[in-house]
Structure formats: C-alpha cells, structure tokens
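Note that one protein chain of the assembly has been removed; the remaining protein chains are unaltered in position.
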Amino acid sequence: MTRTTGIRFGTAYYWEYLRAPDLARDLDLMVQAKIDTIRVGESVWSTWEPRDGEFDLEWLTPVLDGAHERGIGVVLGTPTYAIPPWLQRKHPELAVARADGSRVPWGARQEVDFTAPAFLRHAERVIRAVVGRHGGHPAVAGVQLDNEPGLHLIHNEPVFERFTAWLAGRYGDPARLNEEWGLTYWSHRIGDWNELWRPHGNTTPSYDLAWRRFQADLTTEFIAWQAALVRELVPPDLVLTTCLAYQRSALDDVRLSEHLTVTSGNAYYLPQDALIHDAEDTPAEISWFSAEPSQLLQAADRMYASKGARYWVTETNATSIAGSQLNLPPYDGQLRQAAWALVARGAEMISYWHWHTLHYGAETYWGGILGHSMTPGRVYDEVARLGAELDRAGDDLTGLTPDADVAFLYSHESKWALTFQPPLTLDGRGPDKDAYERIVTAFYRGACEAGMQAAFVPPERFTPYPVVVAPALYCMSAELADVLAAYVRDGGHLVLTFLSGYADEEARARAEVAPGPLRELAGVRYLEYSTLPRPVPLRGFGTRDVARHWADALEPEGAEPLAHYDHHHFGRWPAITRNRVGEGSVTYVGTLPGRELTAELFRRIAPERDRLVTADAPQVTVRSAVNGQGERLWFAHNWSDRESTVTLAAAATEVTGSREPLPPGPLRLAPFDVRVVK
Amino acid sequence: MTRTTGIRFGTAYYWEYLRAPDLARDLDLMVQAKIDTIRVGESVWSTWEPRDGEFDLEWLTPVLDGAHERGIGVVLGTPTYAIPPWLQRKHPELAVARADGSRVPWGARQEVDFTAPAFLRHAERVIRAVVGRHGGHPAVAGVQLDNEPGLHLIHNEPVFERFTAWLAGRYGDPARLNEEWGLTYWSHRIGDWNELWRPHGNTTPSYDLAWRRFQADLTTEFIAWQAALVRELVPPDLVLTTCLAYQRSALDDVRLSEHLTVTSGNAYYLPQDALIHDAEDTPAEISWFSAEPSQLLQAADRMYASKGARYWVTETNATSIAGSQLNLPPYDGQLRQAAWALVARGAEMISYWHWHTLHYGAETYWGGILGHSMTPGRVYDEVARLGAELDRAGDDLTGLTPDADVAFLYSHESKWALTFQPPLTLDGRGPDKDAYERIVTAFYRGACEAGMQAAFVPPERFTPYPVVVAPALYCMSAELADVLAAYVRDGGHLVLTFLSGYADEEARARAEVAPGPLRELAGVRYLEYSTLPRPVPLRGFGTRDVARHWADALEPEGAEPLAHYDHHHFGRWPAITRNRVGEGSVTYVGTLPGRELTAELFRRIAPERDRLVTADAPQVTVRSAVNGQGERLWFAHNWSDRESTVTLAAAATEVTGSREPLPPGPLRLAPFDVRVVK
Partner (left out) sequence: MTRTTGIRFGTAYYWEYLRAPDLARDLDLMVQAKIDTIRVGESVWSTWEPRDGEFDLEWLTPVLDGAHERGIGVVLGTPTYAIPPWLQRKHPELAVARADGSRVPWGARQEVDFTAPAFLRHAERVIRAVVGRHGGHPAVAGVQLDNEPGLHLIHNEPVFERFTAWLAGRYGDPARLNEEWGLTYWSHRIGDWNELWRPHGNTTPSYDLAWRRFQADLTTEFIAWQAALVRELVPPDLVLTTCLAYQRSALDDVRLSEHLTVTSGNAYYLPQDALIHDAEDTPAEISWFSAEPSQLLQAADRMYASKGARYWVTETNATSIAGSQLNLPPYDGQLRQAAWALVARGAEMISYWHWHTLHYGAETYWGGILGHSMTPGRVYDEVARLGAELDRAGDDLTGLTPDADVAFLYSHESKWALTFQPPLTLDGRGPDKDAYERIVTAFYRGACEAGMQAAFVPPERFTPYPVVVAPALYCMSAELADVLAAYVRDGGHLVLTFLSGYADEEARARAEVAPGPLRELAGVRYLEYSTLPRPVPLRGFGTRDVARHWADALEPEGAEPLAHYDHHHFGRWPAITRNRVGEGSVTYVGTLPGRELTAELFRRIAPERDRLVTADAPQVTVRSAVNGQGERLWFAHNWSDRESTVTLAAAATEVTGSREPLPPGPLRLAPFDVRVVK
C-alpha cells in the first residue's frame, strides 16, 4: 500500500550480509530513529535458490516478522538483477555482448541479457517462489521489480535480430529505411533486412537513435513483464515499483514508469563542500550523483516527472557513496538538508542506502547509517534526529504536491541524438557526450537562481506552465512546434536554445532554414552557427557575462535582440532575442550564456507570485508545495556554512520546529540549516 | 583533360544525397559562383549496384548532362572505397583485421582489405560498369580512383603471408634477416619464414619499418591497378587521379603519385583564430588539418612534392570540417586567403568539400557551401566573390610554378621509424608519435618566418636548392650522405638536426661515432645526447631563446659553435654549429630551438633575392610563382585582423584587383586580406 499520512522513512536492510547479525538490535535501533520502512532481498538470488530449482525461502521470515512486530513496512525485491553462479555456468550465452562482441564478464551484477528466454524462465520461477512465499506477509508494503535496470545496451545476436524485426515493423521495407535514414550516403543502402550492419561500427545518426529507443523499450518491457507477473502474486493494494538509476543507458523513465504504481529512484549527491552553494561559473559536472545544491533539486524534479506524481527515493546517501577512494560523510546538517529538499519536491519516501556498511564486496566503502563497526555514531544520530523531525511534521507532509512555475521539456531522443553527435566540446576539441545534460543543467540552474521552481515535462505530456524551456530540443516534431506556438499565443513564455528544433524525429538535420518549424514563432532565422572554442563577452542585457561553446548566427525576423557578442566577427549577430507573439513571448538563446546571465534571463520572465517566504541571499533556496489538506508549505534551505535569513511576508507556523507562530520579517537560518513553515 | 588556362574552381556535388534535389538550381548557383568543376559519385557503390551484379547506372546522367550544358567539367569517382552492405555480407572475411586481430566493424567506409581477390573482382566489375558507361561523357574531365586510400594497416592473415613472401624476396633467407634485424636480441632469431611473429607484439624497429614500407606499397599497387584498368576505359586525355589524405598510415604519396596524371589532395585547415598569425612559441599541433598559416603553406608544398608538379586540391574547407562538436565557419576573407595561398603554391584546382551540408550520416556537421537549409548565405557569397576573382585573374594563373629557395628532405622511412621509436615527449614523459612531423614543422615555420619559400623533396629526388634542410633524417643511406657532401662542396647550405643520419636504412642505430656518415661534413661529433625535459636557455646567436626536447653533446671537429646552452651541465657543448666546406656550409642544430631562433638561423643563410614584394610585418607572408608566360606573380597575405602593409620595390599590376598600375612603396592589406600583383 502507499502510505497515506506523512512520508516514509526507510533504509535498505541486508541482514543476510552480516556474519554475526543481531536482528532485534538492528530493528530496535531503526524504531528509535523512526525508520518505518525497510527494503530487502533484491540482491541474493543465490541465497533464495542456492542450486538450480532448490529454494531456501525462510531466511527472510524473521526479518519480516521482526519488522511487522515493530510496525515497520517492507519493500520486498525480486532478485533478478543478480543471477547466481550456477545459472551463469548453465547458460553462459546469457552474458551481455557489448558492441564489439566481447562479453560482460561475470562477477558483479547485471551481466545478463534479460530478454533471453532462458533467463526469463529462471527469473519467473524465482519470482514466483519468493513473492509467492512472502508477498502476502502483512509487513510487506510493496515489491521492487529487479533493480536499477538498463545498465547495458545489449548487443547479443538474438537482440539484434529482434531489432531488425522491430525496424521492419516500423519501416515496412528496406527501401523505406534507405530513404528515411539517408543510406545512399557512404554506400549504406540495403536490399534486404539481413544486410543491416551491427551497431558496433555504425555511423548513421538515425540508426543510433532507433537502437537507443529499442534498447529502452527492452528495459520497459522487462519491467512490465515482472509487474504483470508479480501482480498475480500479491494483494492488489501493494505498491509495485523499481529503483531507477536515471543515468542508465537503456532507460526511458517515463515510459517505464507507466507500468509502476509509484516511481522510485536514486538521489545520490556529493556532500561536504559540493553541497555548499558557490557562485562560480564552472560547467556542471554530469555524473550519476548531484554535485551542487541545484542539481539535487533537479534530480528530484526529474523523478517527479517520470509519472508526473510523487515518488519514492529508494536510495540516497547515508555516510559515503561510490568507490573506496571517495569517502565523504556529510557535514552535520547535510543529511537533513537533502531529505527536506527531496520532500519539498515530491518525495513520498526517503530511504537510505543502507543500514550498515558492508564488510566485503564491491561496495565495502559505500557507507551505511552504521559503519563497519555496527556502532551508532554521528550519522545514526543525524538520521534519528531527522526521523523524529519528519515524524513530528506528520500529516503536514501528506500528499505534498510541489509547486512549479517553469517547465523543462526533457527529451530522451534529443539526449541520445546529441550523445551520438555531441554539439559541445569539453576541452575545446573533444566531443562532450554529456552535452545535452550539461545544457539542460545550465538552464535549470539559471531558473533555480532566479528563484523559480521547475518541473520536468516530457514533450508528449506538454503542459502550459507560465514559462516553458525547450533546451537543445534537437529532435522535435512539427506537431510539437504547433503546440508550442499555440501555447505562446495564449500567453506562454517559451525559452528556446540553439539546436532546439534543428532536427526531426529521425535525428535528421532539417532541410529548411533554421530553426525550422520554430522559425516563425521565434522571429529569427540562422544560416550558420559556430563553435566558440573560448568564451566570448556579451553586451546588452544589463549584466556583463560571457557566451560559451556555441553561437547561432541569428538574423531577427521580427524578434528583438537582447544581447550581442562583443567580437569582430560574431558581433554582427545577436546572441539572445525575444519575440512577442500574441499574449506571450519567445526568448531565443543562441549560445550557452554564463551563469549570472542565465539567471537574469529567467528573472525577466518569471511570473509574479505571492510568496510567504523570500530568500535573502544566493545561497538560500525556497521551495513550496501544497499538502493534501491544501496548505502550502515553504522549505527554506541555507546551503552554506554561514548564517543566512529568509523573510516571511506574513506570520507563519514552523513545521520543523516548535510549531509556535513566527512573526513576519527575517527568519534566521543557521549554517547548513533548513526550516519549513506554513 | 588537364585545364589549360587559369585554375579550376570546383566542389564535390552529391546530388544523390538530397531527398528533394533541385539539380538545375544547384548547377545554376554554381555557374553564378564561377564553379567550373564538380566531383561526383565516389561514395555510392550501393547506388550504382544495389544488388550483387545488378547495376543502376543512369541516375548520374542528368548531372553529367546538366553540367555539360553549363560548361562544368566533371571528375567521376570510382566507388570502391565504400563497399555495399550486400558485399560485406557476402564476404565478411574482407573486413580489415587490426593488429590485435579484431575486425574493423562495418558502418563507415574503408573497412575492407582491398588486396583481397574477392574484393578486387567486385571492384573491377563496378569500375567497368560505371566508368564504361560514363567515362566517355563529354563533361567528364577526369576520373578519381578510389578515395583517400591507405586508412588502415591491414593485418588480415593473407596480407601477412604476402609480407612474409615480400621479406623472403628481399632478404633471401632467414639467417640474413636475423643478421640484418638483429634478431639475436631477446631470442627472436627465426629458423624458417613461417616462424616470423605477427606485427601485433613486435618490438623490433627494422621489422616495423619493413611492415610500414610494405603497407604503403599495397596502397600504391591498388591505385596503380585501378589506374591501369580505368585507362582502358576512358579517352586518353582524361586526368587520372585520386584524393590523398596525407596523414594516412599506409601511404607513400611520392611512389603512389607515379601512377597518377595529377596529384590530388585534401587541404583542410582550422579557420577562425587558428588562421590568424600569432607569435607564440608553442609546439605545432600535428593533425590532419593545418592549425596555423604556415602549416597551410606547408601542406600545399607537400602536395606539390608528390610529383614535383602542380596538383589539384580536391577537398578544402567550405563552412566547417570535422565532428559535430567543432563548427568553425571561416571569418570573412579566410576562404579567399586559403585559396590564394594554395594557388600560390601550385594548386591547379581548388575544390570545396562540399556543395551542401548533408542531412544525415557521419558528416552531418561537415558544412558545405550551402548549409542544411540549401539557402545561399555568407559562405556562398564568399565563394562566389572568390570565383569571380579567380576568373578575372584568368590566364595569369595558367601554369604557375611556385618559387622555392629552401628544400626540405622529407622521408617517410624516417617518419615511420620515429613513430615507432619517438625521440620526443609531449608532456615530459610520454612518447610523441608525431615527433618527426613536429620537428619538420618547426623548421618549416622557421624558414617561412625568415621569408623563405620552401619545397619538399624526397631524398631520392635530391635537388640542389640554395638551402637544403634534412630535419631528423634518421634513416639515411651513406649514398645520400655523399650526395649532400657534394652539394655542400659546390656551395650549398645544408641544415642538419639531431637524429639526422643517426640510423641506417634498416632503422638501426649506426655503430660509428655520430652523426656517422655526416660527421666529417658537419665537422662535429657526439658520443651522447640528452632529452631536455624542460626548456634550457641558449646564449649566443644574437637572439635569446630556448632549446627544447633534445641536446646532442656536440664536440666540434672543425665546426664553429654558434650557440651554447646556459646550463651547469649542458653548457660545455654547443647547441648549434656551422662548418664551412668548400663553397658551402653545414649548420648542425643539436636541439629543437625556439621559434625566433629558428627563424634567425634561416635568415642567416637565406640567399639574396630580388623581391618585388617585401613583407613589413610578421603576420604577412609573401609567396611568388612564375606563370606559363614566364611572369612572376607575388601573393601577399595578411594573416591577421589588423591592417598591414607590404612594400613594392617597383611598379606592379594587381592581379586580384583593378589591374591598374600600383606605384612602388607601401601597399595596404586590409584585415584578412590577400593581394596578388605581378
């Protein structure tokens, strides 16, 4: 069941990994920390089924019983992401083939082609055994289907054959494919489907896009298959979910989440100094973790977007994340900051990974709430204090819907296409495969620093927020362009960037004057563009900042120039324009502007809002959300080691504190503090 | 036929790549831009022969007819560098094997072992079909044989067997090979040819040199085979050529060009700021494109050297080159600068790659004269202006032979040997596989900055230019040393550097006191040498500069020291010496001197010349060439964004301008300007 009041506070609990476990002590410590949910069992197929067809299902029973006795709910995982040694030995052909034909070696997890019949047969059997045995236990609140799916692009030959069939279904006959993908080029025309080359040496963008789409579909189908299977085995009110790692290669979180009751995801971040706001205009680090405060909010907003609904954070930092060489326990207060930020942006559960640091295995230095010593220390105390605070906040947090005044159109297709043909360099020369994410992140940060709250929206779920940003929306349909035009005419404020609309759904550059279907709407055209190997100063727009990486040669056709390049060659073209259309406007940004200018750009189009709480300094963020009782909560974070303040526009009640009334005026935020008021 | 007046102005034209082509419009736009040559058809075997043995030859006819109607000549390509999918499926064994045995995956082009009988059989059939059908069309001016050959070192097993046979032919018996290659070392002696190891793990320098020589021969043989085949099929006056990418691994441009009517090559360069002269003493970037003005001249001189004759530039920048992350349209004027530089150095054709930017495929961001929008813009206008200017210059450009007062002996063998055993580091530790090219480029730039004009000369075509440079001529025969000695005695000025003559034709270090056969000539010896991990200051020689990378411990035996190291250890040895021999001199440079010192070194030995045009600033280059009527043309480039001047020693006529007489004295060059006078 989904929780009906407050939020869940949880941890992954791997009792089976301990050599001298003390179940009662662990569960009692959890209760003391107000932990009410544990996640169990997803990694140990070889414990469930030590030999082919021989099951040992009872080891978990004491954990379920112990949890139930203490009112702790359990999320039970299907163990399919880590196959046992006997299965890899029985079916070596299951090993994932990489593009170059080499096999992913066994020894970690997620090494197998999960689409293979031999795998699915064994997976079904173990799921039926485990979930059949325990799915009805009263402690069980939900089932996690597999774990972090989509790690590899699977190049096994049968998968390639399915791809060919998938293409045949889409394109009908090879001549059509030749035409759509431009296979005349470099003599790539095929006469028969069996002439299609393998992805390894592929250089055709449309091919790559289809391959990525197909691979994401495989992941979705696999989770959908598990969901249907488990649904047969459990009470109907159980939550079915999986834990998503959003950076997975073969993942479309939106389509996959259609098959889940609730989206779940990882929200890892670099703590310590990385979680302190700084004003430097450095390029965003793109990784599987957030590396600055705005990226943590961004990750949360991405999770909300998967279903356009509240979500579970199945994994987030306890003491340390990642490899043995990078141990960064959060500073005092940072765990609390992160948790409240996620709650503010729609998290319905905060679950730590994991209860105790493991004594062996690949993740020996991935620190739990308890360290290797199993002794409660500073981090346990921080978690327990937070647990108490969340518990006190109680029903105020029920059904929280985060506010948003700007929507970012986020497109997997554009990301994949710009990974294959990266538009930016990292060092002035080499391609930046994360260019799409870097562009999105730069504009997200700008909006955040303008005080705006953002939602991510898949293009196919377009919603008319006051401001809509389509950053580098490279693969855009003409239909979406029409939708955007209508939105602007009706008063919307649209922000377009270089590359938006440049290509079509097949990742083909359009054979029209750019920006193609957006040209009239934006009131600009361009016939050329240039990489900027070095930053170029900008003039106009009030602030002095730089343009980076890219410059469209914008020729206004009705739009008003807002900023120009200060450069002997590029100076002839504006860098940013605005076009007024009907009630709305289109801001076209032909470059990647500096940090301050990006924020200023959003400040100018941010809608007026009544705000109970206003930030007084750049290191402070204020988020708001409306709870199930229709009350708006305000979350003020001080992402710094200095005192800061926010200003209350009216009297308020503190959700995180004494619940005594707060007068209007300045409200103090200690270093690393967060305060929640309503 | 070769053109008899003026120069050809052309573009690659891929009509077949367009989804909605407008042939007449394209050709008319070309005519307006004075484009008189197009290059067609070399990449589309799967269009010519969509199925094994089924040909479709008529798609090109409208292009040929349309070109002919407008007086545009056509270079027709054989399509052999990009095989069709059906052929790779029929003969998977054609895929190139890399050194490690892995196969080059299909999906780009040039993936096949072109020496394989199965390939050659199919290649012959398609060449006979295509050239047989169209080779006699009146529009056709020439045939391009394959394209940019020599991409891979081919490690397929039959090729290795041919290599063994090739060695047996050269060395007679294994004992001789053991002796010549020093195979006693590390137990490498073989008793039978079949004991020879594969190149993958090879560590023997002589082996590697033989392998590189052999691979280059394979490329030459392949093009020679096509030339002989096509010659049967076309009128005798047709030009047979191919497009050379000079950086190809398996290429000896000099030997290959013996089989061509005209050499053709790529002349790509980084435009924008890279084409602005700067005085920084940074190491040259070695790549497939020129990265500064002197490198563009160097590339041109390399092309002239292939046959020691005028050449075609089959490909040069239109709007952008290289990957999606690097879009650098030239600044206004830079296309014109590049074209005139190439013409000044013997280009008989300037042909852009390509007419229009492609909408799909690997080169989607390789910008054409028209962009994706197919709409003429700034770049088209620049091309058209240039076309008009070249057309006006007309017969003045006929038969231009570039002047040269310094010859660089350029040796593929030395390059290959120093790639295998690089003498320089990049970062103080790691080997620099481009060391040979970097040394050559540094000395070329010095000569250029001393106002000299250079020719590249293969050692086997030695010619007594006033100055001859043998930079790092590592693999040198004793016979060449004798030739150089005679040249110096007769008044020549020879410049030798570290490593010149150090090894013999088998890339063996000589067992004599260095520099071996050059010792007496140079009047110096050395028993040791040192890497210089950091630059060391030099004293003497008028200018203060640094020594980099290398220091020979030179002991003069008759030569006069010109510069010393300012260093507690190296200071005992001179860095540069000069030896007077007969009428001439030998300058021995035991290090890689800084930029300014290198130029000064050439200034001191540059021959006196009567110059109509003299540069007034370092950012200006002046080149000269003599046309078919015996007139000397002078080409003055201002490689900067500032105004500059040259000085006319006498009245002159402007070829690029109004053709009115110019008085002696200063002649203004606008930013990014070039002026041609006679």
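For clarity, chains are labelled A and B in written order, and residue numbers in each chain start from 1.
One rule holds for everything that comes next: a residue touches a chain if its C-beta (ideal position, glycine included) is under 8 Å from a C-beta of that chain, and two chains touch if they have at least 3 such contacts.
Since we're looking at a predicted model, the values are computed, not measured.
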(request) Determine which one of A:84, A:182, A:293 or A:346 touches the chain that has been left out. (result) A:84
(message) With the missing chain put back, one of B:70, B:162, B:198 or B:611 would touch it. Which one?
(response) B:198
(request) Taking the full complex into account, find the residue in A:55, A:193, A:246 or A:365 that is in contact with the omitted chain. (result) A:365
(request) For chain B, enumerate the residues touching the unshown chain of the complex. (result) 100, 179, 181-192, 194-206, 421-425, 429-432, 435, 506, 508-514, 527-531, 533, 553, 568-569
(request) Name, in rising order, the residues on chain A that touch the hidden chain in the full complex. (result) 14, 16-20, 43-47, 50-51, 79, 82-86, 88-89, 102, 104-109, 111, 272-273, 319, 323-329, 331-332, 357-362, 364-365, 367, 371-375, 377-379, 641
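What we mean here is this: only the chains that are shown with their structure count from here on.
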(message) I'd like to verify one number: the distance from the centre of chain A to the centre of chain B, where each centre is the average of its C-alpha atoms, in whole angstrom.
(response) 49
